[in-house]
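One structure is given below, encoded as structure tokens.
One protein chain omitted, others in place.
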Amino acid sequence: MSPDRPPVGALFRRFRERLAAGADRAPDDRAAEEDAAGSRAAADRHADRATGSGAGVARSDAGAARAGLAQPPRDVAPTDRRRGGGRRKGGGEQLTVPPAEFTSYYGRPVLKAPVWQWDIAAYLFTGGLAAGSSLLAAGGQLTDRPALRRAGRVTSLAAVGASAVFLVHDLGRPSRFHHMLRVAKLTSPMSVGTWILSAFGPAAGVAAIAEAAPWLPERGVLGVGRRLLPPVGHAAGLVAAATAPALATYTGVLLADTAVPSWHEAYPELPVIFAGSALASGAGVGLIAAPADQAGPARRLAVAGAALELWGAHRVENRLGLLSEPYTTGRAGRLLRAGRALTAAGVAGALVGRRSRVLSVLSGGALLAASVCTRFGIFHGGVASAKDPKYTVVPQRERVERRRSHPEESVS
Amino acid sequence: MGLRTFIEGWPVYRQLTGTDPLGRGAAAQSGHSAALTARTETADSMARSICPYCAVGCGQRVYVKDGQVSQIEGDPDSPISRGRLCPKGSASKSLVTSPLRQTKVRYRRPYGTEWEDLDLDVALDMIADRILAARDETWEDVDDKGRPLNRTLGISSLGGATLDNEENYLIKKLFTAMGALQIENQARI
Amino acid sequence: MAEAHPVGFQWVMEAKRRGAKVFHVDPRFTRTSAVADTYLPIRAGTDIALLGGVVNYILSNELDFREYVLAYTNAATIISEKFVDADDGDGFFSGFDPETASYVQDSWQYEGHEGDSGSGHTAKERETAAGLRHESHGAQVHGETQRDETLQHPRCVYQILKRHFARYTPEMVERVCGIPQDKFLELARAWTENSGRERTGVLIYSVGWTQHSVGVQYIRTGAIIQLLLGNMGRPGGGVLALRGHASIQGSTDIPTLFNLLPGYLPMPHHADHPTLDDWVNSIRHPGHKGFWGNARSYAASLLKAYWGDAATPENDFCYGYLPRMTGDHGTYQQVLNMIDDKVKGYFLLGQNPAVGSAHGRAQRLGMANLDWLVVRDLFMIESATFWQNGPEVETGEIVPRECRTEVFFLPAASHVEKEGTFTQTQRLLQWREKAVDPPGDARSELWFFYHLGLKLREKLARSDKPRDRALLDLAWDYPTHGPLAEPSAEAVLREINGYDVTTGRPLASFAEAKDDGSTAVGCWIYSGVYAEGVNQAARRKSRHEQDWVAAEWGWAWPANRRILYNRASADPQGRPWSDRKKYIWWDDEKGEWTGYDVPDFEKTKPPSYRPPPDASGPAALAGDDPFVMQADGKGWLYAPSGVLDGPLPTHYEPAESPVRNPLYGQQANPTRKVYDHPVNSVNPSPPQQHSAVYPYVFTVSRLTEHHTAGGMSRTVRPLAELQPEMFVEVSPELAAEAGLAHLGWAHLISGRAVIEAKVLVTDRLTPLRVDGRVIHQLWLPYHFGFEGLVTGDSANDLFGITLDPNVLIQESKVGTCDIRPGRRPTGAGLVDLVDDYRRRAGIPPGHGTPPQLTTEVRHPAGPSDDGPREQPR
Partner (left out) sequence: MIPDANSLYGPLDPAPDAGWAEAGPRMGFFTDTSVCIGCKACEVACKEWNGVPDAGFDLLGMSYDNTGALTANSWRHVAFIEQPRPAGHRTPPFAGNPTGAPVSADAAAVGAGTGGPSGTVPGVPPGDPDAAARMVTGPTAPTTGNGTVGAPAGANGTAAVGNGTPEAPANAIGAPPAGTAGNGANGSQFLGMPGAQPPGRGTGAEGRADFRWLMMSDVCKHCTHAACLDVCPTGSLFRTEFGTVVVQEDICNGCGYCISACPYGVIDQRKGDGRAWKCTLCYDRLGAGQTPACAQACPTESIQYGPLDELRERAAQRVATLHERGVPEARLYGHDPTDGVGGDGAFFLLLDEPEVYGLPPDPVVTTRDLPKMYKRAGLAALAMVAAAVAAFVGGNS
């Protein structure tokens, strides 16, 4: 034995510590955001790893525990069952809650996390913004609120232009963006979206360009344009508005039609959230751009949009059992909470600040920011759920077990 | 390409007119995919070879296209391997086409710190000179009792066991004729 | 086998599918163990104890296949009364000569043959690895032997065997090998129950078995079991060697080995073989039984092939041109001579000793001390760049500016860029067709040596020195083809096969070889590979178009036989032992041997044939003597000659072992070869002091993903990525003891080197309880070196040089070391660490030689530290 060798017991402790350190390296920043019960669970979990004692009981998901569900079915088809108090604790039932204990190959994710970068989340926003503002524009156009129309159309074009940039930029092979037009696949929300964008984009573009008519000279070729553009723009604006709802909501399907657990299971809500978010962001544009006398519809849109958005977000944060967790923790949780706050502030501001231009602009900004937060929140929530095998394995395992114990109720 | 062929080649058109309305299969196939075939089918020639790694002796088929090895895979006819190969045998194409393979003679002069280039013929000539010099310097005609030795112990050789029998035969024959006795092989190791 | 020969392993899986039981014995749990029915972890270096236990189990329970054993083995033969067994000699057989560390074998002989066995003193054989020449045939025995068919005679082989192995009890197996008795009995039971008339069992070893100081005796023990159980010469039986390189069998058949000429003819020895007649007679032993009677024809035909027209009966076929051995000229002796500045030039032909040979540091220091070095390889291997990137450069032992070795690196042609034959592990010659031309300056060895030969002859053309005659008279005129003037491999193969020198007709078999200079045969055992002018090795008849023996795929030596000694697949009367296991049998109507394979017997010699008393050569073998290459036609349970370290296998501890030999006073093989050289050292083993400095047993072997020294795998991307780093596998218990962390670094220290590796702590390794103590083993892959896509320290650097006496193969499958967490020191600190360990282990600088003999009195209580130290050789 070498004299400079450290004592043996100490050496093996290093091995253990390395293990513990490995466990600690795993991202676990949820604890801070948990409510009291949740944070205790998380702390326990942390302690488990650090000390190596205990048997991993504490891995129940906080949402389910709060709900006091005996056996929270984590993959159930969405229902409208309302939650209970949400703070109820204790009770004999809870002991039988199976912890979110799961197995995977070296603890690695079963799924590949989405390769989409921030630009897809940004597109979710700009696409919604384009849709919302084109609705606003069309409304303005039909109810003769030129400020809304103008702002809506210009924003819509800018947003749809940005969307195109984001979408192409996110491609692994941007030069092949036109391959999107090779096929028209109903089974592919992205293909459907491509064709929607193909209809919406030019229409929004023409509508926006039509806004330039007043600046054109009165004579000559451009003069013809000056005369023709407004009616063409009106038509285009209506076309854009007609496709706008599809544009705003298909993105919900786009995310939901994946194996990403928290996206897929949220499929009933995502279109709603995105529709609401689109309306709210469109309303935000209206609030920013329109004089107070024209901003009434924008205020009402803001309220409607916020309602849809908040309702949807609340649902995904609570209804999905374990799969709600990614939306309430970490970056997604922060974003969604910020979005909620901003939405509330924006709506409040819009309603209160009826006469204040400044307040309206601020409210509009808040709504836009809220929409950004919501989109990024939903996006990151899904990504987080794909990265952690727990969200893949636990619900599926429960489904298997359920089927095994109740073969007659085969889950379809 | 005329507009008509362009449109007829457009998968959306094929979706609408063909058997694949969902665009999942026949309609979505690209021209490139439709024309795909195994490159073993289009090889210029195929040599029947044996895996160079372990001693099991698995049959290999070596496909050549344009003077380059395009694929090496197991020979299904072989009663030994039945067409199968282990990871090493499967990597044979990478072995023979590896960019790390040396294809130029390299020379390190005494006390040198870098490799230099050298012409193959020159190298062969230099080696021959050195063999003869070493042999002359260390030649043993007879032992101390006058019994013949006929040898040099100034030259050694160590061969790998991936050499062919024919190669080993010539190596042994030439070295024996030059009196070089210390000829060894992986078989000793 | 699944680990290193996965494609061969398909047949094991096939057998398993049909109900075969697979036992796997290995120090670590491998991919083979994963699918085996039973896995037995064993202490490295103790296989003889395990197999000896099986022999004892068979004999003490009389479970041998008695009819087979009686008829086909030398079980009934009576041995000289002078013979003293190791059992009585505390680890020594009679006749040991401590001066030369070798045996005088007279007392080992069959009764009545003590003087004329031709073996006698074996010091020279030991020096020249003479055991190797028995690869194609057994040693000689003269005349009739005395037998006791009842096997009751106390000096008959059966009884000697029984006594010798009596102490290899299950308890002893457990004590020595660390294999629990239950496990051992499971193996012994299954082996015996699945052998006999209706069933056969096969023993498969990988050639790590040969890399022991008792390697040959390992295989002997296996062969004894298989003979006792009647598993030799029968389908589904045998002892199968899984050799590790494409043509390593070919490299011994047509040897590039110092002590052999093609076809296992010995290289002449200066003292023993001054003339052709002396040489030939030493091979064939006039008057002896068996197939060596024609040795003169093989020898004369070889010389004729070498020197062509110059070789005539009058000049003894230029026998005088052959260089002579004076002792050990093996590769390790060469390397030590290089260090001592005795060697000028070195050729490395597709070989990488800087990584692949034991004691890498000695290899590299030797190469750094040459005048010139020629490396021919596909890749820039460690042996070509030792002067630039070797570990000794880092420690300052090799300074590039001071290293005089002139290095020529010549790129070689790959296996698809040339044609020729490999001989694989099953003695099968398979021809490879050429697919493409080699790139750039790359050339085949065939090209290199042919053109080198031309160049040498050209330079010597005007020489009148006698020494140059051998080169100038050499038959060296092979046809060439193509722009590169590549010599014809087929022409060389034809010469190997042999031909009639007047007509040029290729010989059909070695039976046609003549001793009058009318035939030239390059390698007599390969005669027939070019029969009828057809390249038989190139035959590729699909397996779907022939029977399961597949005799028309390639060509197996000798005479295209797929199972050797297949006469033993029939009973003495020539009938198959059983219908299930029929293979070769006597067809009474046709009066010949027939079956699925080429009979390994004279085709028309009936089972009832009995030789006349004065017969010699093949005619002296009876019709029920299946082992035709053995002089008495019997399978040798007991080897009266031919094996240098004992007629029977005996368990000796490895040269480096933490354990005292529990069986005998003699610790290690007394005849093992050790070089007394400053660079070489052996870690102390009990009863020497300080063996605890190197407390752990380590063993090395292959990974599926890599090949030998890594030159053909660490350079290949899809392989390199699969095992990208050097690692060491340790058991959790050892990890705890030594403080190692999974994926952390560790360094291992032996008396020669210190290397570092990443740690894999795995349940696949286990400590063993050996003789009441817990022994930890660790395992390393030996594929890594400092060049290539993935690099790492070389495991072989840890080994010293200790050789098996029979074949001079190094013990590089077991050694002792210490392991410590963290990375190794670099530079001078590295040398200091090794020196520090050596100092504590009592290995004095410059003296590496351990005692050859263990003479202390054993303390039954356990190991003792106060035995005598060094024993001068």
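Which chain is which? They are A, B and C, in the order written, and residues in each are numbered from 1.
Throughout what follows, a contact is a pair of C-beta atoms (placed from the backbone, for glycine too) under 8 Å apart; a residue touches a chain by one contact, two chains touch by 3 or more.
Values in this document were obtained by computation on a predicted structure and should not be read as measured data.
Shown chains touched by the hidden chain across the complete assembly: A, B, C.
Among the residues A:228, A:259 or A:352, only A:259 touches the chain that is left out of the figure. Residue C:183 is the one among C:183, C:329, C:783 or C:838 that touches the chain not shown.
Annotation: of A:122, A:248, A:310 or A:370, A:248 touches the absent chain (contact as defined above). Considering A:285, A:308 or A:322, the position touching the chain not shown turns out to be A:308 (whole complex). The missing chain, though absent from the display, is touched by one residue of A:300, A:314, A:331 or A:357; that residue is A:300.
Panel shows chain B; residues 11, 18-30, 32-33, 36-41, 71-74, 76, 83-94 of it touch the chain omitted from the view. Remark: the residues of chain C touching the chain excluded from display are 2, 6-7, 9-10, 13, 29, 31-39, 41, 178, 180-183, 186, 658-659, 691-692, 695, 703-705, 717-725, 727, 731-733, 735-738, 741-743, 758, 760-764, 766-769, 772-776, 789-790, 863. The chain not displayed touches chain A at residues 1, 5, 7-9, 12-13, 15-16, 18-20, 22-23, 25-26, 48-49, 51-57, 59, 95, 98-99, 101-116, 131, 135-136, 138-139, 142-143, 170-174, 176-177, 179-180, 182-183, 185, 187-191, 193-194, 244-246, 248-250, 252-253, 256-260, 263-264, 267-268, 270-272, 274-275, 278-279, 283, 293, 295-301, 304-305, 308, 354, 386-390, 392-393, 396-397, 399-400, 403.
Definition applied: only the chains that are shown with their structure count from here on.
When each chain is reduced to the mean of its CA atoms, the one lying nearest the mean of all protein CA atoms is B.
Inter-chain spacing, taken between the CA centroids of chain A and chain B, is 55 Å.
The distance from the centre of chain A to the centre of chain C, each centre being the mean of the chain's C-alpha atoms, comes to 69 Å.
Distance between chain centres (mean CA atoms), chain B to chain C: 27 Å. Within chain A, no positions touching two or more other chains are listed.
Those residues of chain A that touch chain B in the shared complex are 181-187. Taken in their complex, chain B has these residues touching chain C: 45, 47-59, 62-64, 67-69, 72, 75-82, 84-92, 94-96, 98, 100-113, 115, 118, 120, 123-135, 137-139, 141, 143, 147-189.
Interface residues of chain B facing chain A in the complex, by the touch rule stated above, are 10-12, 15, 22-24, 27-28.
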